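In this view, the complex is presented without one of its protein chains, the others remaining in place.
Per-chain residue numbering starts at 1, and chain names A and B are given in the order in which the chains are listed.
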Amino acid sequence: MTVAAEQVSTASGAPRGSLRRSRPRYGELAIQAVLLLAALVSIGTTVGIVYSLIPPTIDFFRQVSFAEFFTGGSWAPLFEPPTYGFLPLLAGTLVITAIAVLVAVPLGLLAAIYLSEYARPGLRKTFKPLLEILAGIPTVVYGFFALAFVTPLLRGVWPVGEGPAIFNGLAAGIVMGVMIIPTVASLSEDAMAAVPQSLRDGAFALGSTKMVVSLRVVVPAALSGIVAAFVLGISRAIGETMIVTIASGISTEVNWNPLQAMQTMTAFIAQAGSGDIPVQSFDYKTVFAVAAVLFVITFLINALSIRLVRKYREVYE
Amino acid sequence: MTSPAEVGIPPRDERAVRLGPTRRRPAEVLFHGLLLTSLIIGLIFLVTLLVYVVARGWPRLDARLWENFNSIRRPERAGAQAAIFGTIWVMGLTALLCLPTGILAAIYMEEYADKTKWWNRAIELNLQNLAAVPSIVYGILGLGIIARQFGLGTSIITAAITLSLLVLPVVVVASREAIRAVPSTIRDGSLALGATKWQTIWKQILPAAIPGIATGSILALSRAIGEAAPLLLLGAVTFVAFNPDSLTSAYTVLPIQIYDWIRQSREEFQVLAAAAIVILLAILLLMNSVAIYIRNRYQKRW
Partner (left out) sequence: MKLQRHGLVAGLLASALLLAACGGDDNTTGSGSGGQQAQLSGAVKVDGSSTVAPLTTAAAEFFAEQQSKVRVTVGTSGTGGGFEKFCNGETDVSDASRPIKDEEIAACKAKNIAYSELVVANDALTVVVNKDNTWAECLTTDQLKKMWEPDSKVTSWNQVDPKFPNEPLKLFGPGTDSGTFDYFTDEINGKEGASRKDYQPSEDDNVIVTGVSGSKGGLGYFGYTYFEENQDKLTAVKVDGGSGCVEPSAATVQDGTYKPLARPLFIYPSVSAMKRPEVAAFVDYYVANDGKIAEDAKYVPLNEEQRTKLTTELASLKSKAGS
């Protein structure tokens, strides 16, 4: 189709519009710059975090050797003489995280299987938001619940021996586990939903029951997503602060018994950072050193989780 | 239209051969029960928590709670007005700081960023990492850089900046999803009519994405006002018996007030803590209901 010459020419004969822009649109460039700046705020945040952590941590490790920190069994930075063994905080974090994961992964996974494979769509629509509510409750509320309800309950029904102390790791771990259930359940369910229906249909056609299909077909197919959910759950448990600060207490020695008080890295940072330590002193640098270790640990776990998620997303797309 | 008989399929009553077991295996029933139980356990926990908190805080759920300020001397006179207004202020300031930044960043990442360039991939990766950093580390950032280096001290603006950085990834992710959901036909049509890229975004894509963005923003804000950990390090646990009056004012927020009351030794403060928790949960419920309402009412079906 030809365009008549008089329609695209001006009176002087030069073509009227041009297909190439004669000058760049500065407004658009300016806007693009502003948008890029906004996106760079997140980079600024990471830089800021690293920048605020590094100098005090370096100062700290100038005075406390790596060996003492990573192998010492007594964390008493404010006692005389101070000891800077990190193991009690590590032990506390490990025990409480383990309890939380023991609660969250089975319950979360089974709930996800139910929602994904068994529940009618109507049921799914009601239960999913309810489970999400669990994730939306502020952690300080969970901490209160752990200290004021769960601990007395445990102490009341404990069958043998002395039972949990007023501050104990068990109540904190249990409550933390329930808090993480939505994370595990939601991510596992997404993973299971991504499994193609043809796999299920094939198994049903071969005569499998629903349980067999769920456990032997869907779960293995969604496994890397489920593992990603598990790892993310661990990461959230390690980073959680308020529940443990309120309910699990203080401990200077390595303690593997969840019925007694134990202290996690986050609880130490909260306790020491909010309270009575002179801010420029060496003692304050212990807060930054522990925060640095915490940051590195969660960073590594998160990197692992991202790789797993990417792995499971690739398989079926 | 052929009938089954023509094709050779026997009539229905002759096909009464069951393909599966005639009774349900006990293992199946047990498994189904186990799954349902797992789901119910989580919900029972939730219900128990809510009931307990309301019951415990019931004696103090009256006007004193929002009319009065905190009092350590006379717990019967203590109220959470400073915390409630502090929460509202913090929510407002955080929204002002975080929402524009997050939405603009999302627009950049969805519409402008060339995904092959390394710096854009770095931004993506960075955002994912930030979402997993423990909230208390954000407090360290706030303390080390914002409060001290920038000299803003332990004031309400420091809290707002710190919380904005904390929930920024949530806003960005939600906004990106919303923008991505707008079909490319809208984009293409607008560009074909001669609109510039920004005109397309501003006049076509953003308006279409607003419900999703609004929902995500509200969820981010509700996360921000429930946070206590970063604010612990920012000196929020002081006795504050007044509402904030300027950007550099001292302040307290509901989660911090709750934490403070939990730590008091007297029983009356535990009741107060429970009552304040009820208020906090009510605020969050309101916000999330608004988010759900917006999503259901305004969500465009493409």
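Methods note: a residue touches a chain if its C-beta (ideal position, glycine included) is under 8 Å from a C-beta of that chain, and two chains touch if they have at least 3 such contacts.
Bear in mind the structure is a predicted one, so any value in this text is a computation, not a measurement.
Undergrad: Among A:252, A:266 or A:298, choose the residue that contacts the chain missing from this document, as touch is defined above.
TA: A:252
Undergrad: Of the residues listed, B:140, B:240 or B:284, which one is in contact with the missing chain?
TA: B:240
Undergrad: Out of B:169, B:211, B:226 or B:255, point to the residue that touches the absent chain in the complete complex.
TA: Answer from the full complex: B:211 touches the omitted chain.
Undergrad: In the whole complex, what residues of chain B lie against the chain that is missing from view?
TA: 69, 71-74, 81, 85, 88-89, 91-92, 95-96, 153, 207, 210-211, 214, 217, 235, 237-246, 249-250, 263-266, 290, 294, 298
Undergrad: Since one chain isn't shown, list which residues of chain A touch it in the complete complex.
TA: Contacting residues on chain A, toward the hidden partner: 74, 76-82, 165-167, 249-250, 252-253, 261, 271-272, 275-281.
Rule of thumb we're sticking to: only the chains that are shown with their structure count from here on.
Undergrad: Roughly how far is chain A from chain B, going centre to centre by Cα mean, in whole Å?
TA: 14
Undergrad: Note which residues of chain B are touching chain A in the complex, please.
TA: For chain B paired with chain A, touching residues are 19-20, 25, 27-28, 31-32, 34-36, 38-39, 41-43, 45-46, 48-49, 52-53, 56, 100-102, 104-105, 107-109, 112-113, 122-123, 125-130, 132-141, 143-145, 165, 168-169, 172, 196-198, 222-223, 226-229, 232-233, 235, 237, 255, 258-259, 262, 270, 273-274, 277, 280-281, 284, 288.
Undergrad: Which bits of chain A are touching chain B when the two form their complex?
TA: The contact residues of chain A facing chain B are 25, 27-28, 31-32, 34-36, 38-43, 45-46, 48-49, 51-53, 56, 106-108, 110-111, 113-115, 118, 127, 130-131, 133-134, 136-145, 147-149, 178, 181-182, 185, 207, 209-211, 214, 232, 235, 238-242, 245-246, 266, 269-270, 273-274, 287-288, 291, 294-295, 298-299, 301-303, 305-306.
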